[in-house]
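One protein chain omitted, others in place.
So, chain A:
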Amino acid sequence: MSQNFRLPTGGRVNRGKKISFTFDGRRMSGLEGDTLASALLANGEHLAGRSFKYHRPRGILSAGPEEPNALVGVGADEGHYSPNLRATQVELFEGLVAESQNRSPSLRYDWAGVNNLIWRFIPAGFYYKTFMWPRGAWTKFFEPRIRAMAGLGRAPRAPDATTYAQRYAHCDVLVVGAGPAGLAAALAAVQGGQRVILCDEQNELGGSLLSETDATIDGAPAARWLSETIAQLRAAGSLQILARTTAFGYFPHNMLGLVERLTDHLPGVAGQPRERLWQVRAKQVVLAAGEIERPLVFPDNDRPGIMLAGAARIYASRYGVKPGQRAVIVTAHDSAYRAALALYQAGVGIAAIADVRANPQGGWVDLARKAGLPVRAGCTITGTSGRLRVSGADLAPLAADGTVGASERVSCDLLLMSGGFTPSVHLFSQSRGKLVYDDALGAFVPGTPAEDCWVAGACRGVSLLSEVLADGFAKGASAARAAGGALVPARGFATTHAPATGGGFAGALPHGKNPASVRAFVDFQNDSTAKDIKLAISEGLRSIEHIKRYTTTGMATDQGKISNMNALGIATDVLARPIAQIGTTTFRMPYTPTTFGVFAGYARGDLFDTVRRTPVHHWAEAQGAVFEDVSLWKRARYFPLAGEDMHQAVARECRAVRAAAGIFDASTLGKIEVAGPDAAEFLNRMYVNAWSKLKPGRLRYGLLLREDGFILDDGVIGRMSDECFHVTTTTGGAARVLTMMEDYRQTEFPELKVWLTSTTEQWAVIALQGPKAREILAPFVEGADISHAAMPHMSVVECRVAGVPARLFRVSFTGELGFEINVPADYGRAVWEAIFAAGQPAGLVAYGTETMHVLRAEKGYIIVGQETDGTVTPDDAGLSWAIGKAKPDFVGKRALARAGMGEGVQRKQLVGLLTDDPQVVLEEGAQLVADPAQPPPMTMLGHVTSSYWSATLNRSMALALVKNGRARIGETLHVPMPGRVIRVTITGPVFYDAEGIKLDG
């Protein structure tokens, strides 16, 4: 297809560089400098998509980020596919592959277009009203079908093959927008000696100057002034220019999020990131974000070929494209006359300029009249014709009292509209700056800022070029000064400017038809109409926030950039209250849709999250261990031999530990060194236990509560000397325990002389457990007697193990004779391997966390977070023996004395469960009831906290929290499960060696 609608001259496109691309599989060509939208228009293509709800054919409405219709999927393969891109912002490149969305089977023939025929039955609030009954029908029936019919593009079918970068930046002044206001602001800020970042979402700096063909600035044509100014800014070393960079979010304390598009427009560039996220902290911000033209709301205002007037002028002036042959212009604003003239000069026939104002006046109106363009004052539009392209406009006289006369059909293939301009206050609003309604302008403009920011040019309602430039310069100078820069004197810009413009309209145009029979679209992307908004109000919704949600107006991916003011205009008419009283909705980030990839950045695959590995990790890996994630750690879960499944491996490991010995990597345990003259007193106040009388060389099980009396953490604590304790915590609780200790140390007990140091990663911890543990270990130990007499259960000694300095604990989490050997982490693997090799003749096996869990459960030892859930007291867990009752205070002590925490209350207590059928292993989390025949809701007495197959007992066993459980030992309870009820007997929580004889080997 050739570019039949390309003008012979003009525009900023490179006529020497033809670019070929495909749209829905059709090969077309454009020019370097085109967007996908301008290239499609150059090929005469307006039809670009189907609408969200009614599947109506839609064309290209705008030339910028506000585009609601022309959303396309771009990408030659699934790894490079992005849905929902605005064709108006997609830079054309050689080989670009684009497809339209939300149509089946094709854009021209779409079966779901049937929605367009049944539209009367799917009004606003339709989903709320229709699909809530019968229960279950929503998720099973309606939702999947609606999802298939409505919606935007599809997700890519392959992982993103591109990469994304992220960086932080600091500057004195960040200027958002490089149109005339932003450029002038940057000039001033640089002159003030400041470090400046200037960003703009387009591929070229210049904003409105890129389509400025009439004005001169300081004697030069606008295009020349632009290139000279950019050169001047580039020459200043203190300014960084970021083109193709959207400021999408304004975060607190002057941090802005920018996305820089790096390589999408450069096909064939490999190995470089696709986009870069900039997090910029600026001392001062200048917002020069420009303005967005409003459509007019009239019946069937959404056919392909209907465009914003300013957009048509941009296509002609900047891209050298003729958007049609014969245009009708409908307007409430002078700027549309300028567009009409530009198109007229480009060879487009102007069939009519219908102005809804009774008596339009001004420079542009005069120029249009002088050129002989057919101006119809006091004229409205009551409808359009055409299916895949507009073919006619119904124009009718509009009397001062709003009466609409008989309409006349005027044929056209292009219908331009302008309701005036809405300042782009999105970022200002995001920053929590207050918006105020400007009556003269008919728009919300920035009021008092909440951040250190300045607003310049069109985004605060300034429109005349000379004023925009002067305003930008003044704001740039103010920002520079406020950031600590030099005083910059005010500067004027001499422009031979185009005439001033004025006018504007917000709301729905009168059309004189039965309102129930027409659709005048307000929000094109969400297919909401003037009628929908009126319906919402008639159904009692008054707040604009409620109207927005009920009709979904402004809730599409364009966030109401073009619909917001018209929706307000309709509401203000119906409610007969001024817009200023109705207020506006809040703008949220991102300003335009932003890729997930750029937020994920480097955090993908191996870099998704931190992985912590123990010193023994790679040995375990080589042994074929299966790992599990425990907080950020990788822990060996079991060590299967050839042909073993988990069940078999764990059973073998369990039997080996009970019969001979097992070796277990406990390095992930949290470790905190508590040192200082008041170390014991500090622990007295933190843990429930008494520490003063614990002798150096002894260990004690420590239990830590929160201030509300519930168990937070536990671990074995060793007293290394009078002033030094080796504290261990759970694997997942290490950071939280240290934070809590630091909190009390710094803020509650600052008088105590004590220091806390995390030593988790300093020590490798090798647990050696089983009746043969001592005989395996003994040959490695120097400098300590580890006989039972010299080193009983719960003692600690400093010695050398395998030649390495060690803190050797005699401790057991299995119920067997056990040691935990702490050696400096770098020696961990060597010591482990030496012991493992030496233990082989004795039957030593490596075991993982699964076996550890089973063995400890056989002994009734709790795991914090499994037997506890933040509502379990020491007594509930059967641990009140640990409490130092004579102590005046410890964290949680006062709370334990509150009503409901102890005596006289039937709290859930830790018990054991044995199923009647020993082969049945209960599910953890299963609920326990007394009467399985009780109709729901049943009285639930508790739940299973841990449940395993015990190779030791040759049957299943479980731990549970059961209401008044200790008094129920011997009772039968029931576990209702899908399809069956399991009978269990309550027992004590210790299933193995209740006397503790095995602890001594």
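The working rule: contacts are C-beta pairs under 8 Å (C-beta built on N, C-alpha and C of every residue); 3 or more make two chains touch, one makes a residue touch a chain; residues count from 1.
Going forward, contacts and distances are computed from a predicted model.
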| item | value |
| --- | --- |
| Per UniProt, the name of the complex member that is left out, chosen from "Sarcosine oxidase subunit delta", "Branched-chain amino acid transport system ATP-binding protein", "ABC transporter permease" or "4Fe-4S ferredoxin-type domain-containing protein" | "Sarcosine oxidase subunit delta" |
| Listed residues A:A642, A:A899 or A:A933, member touching the removed chain | A:A899 |
| Residue among A:D645, A:D743 or A:D917 that touches the chain left out of view | A:D743 |
| Sole contact to the chain not displayed, among A:G25, A:P252, A:G605 or A:P841 | A:P252 |
| Touching residues (missing chain, whole complex) on chain A | 251-255, 279, 281, 432, 450, 707-708, 739, 742-743, 746-748, 750, 888-889, 893-895, 897-899 |
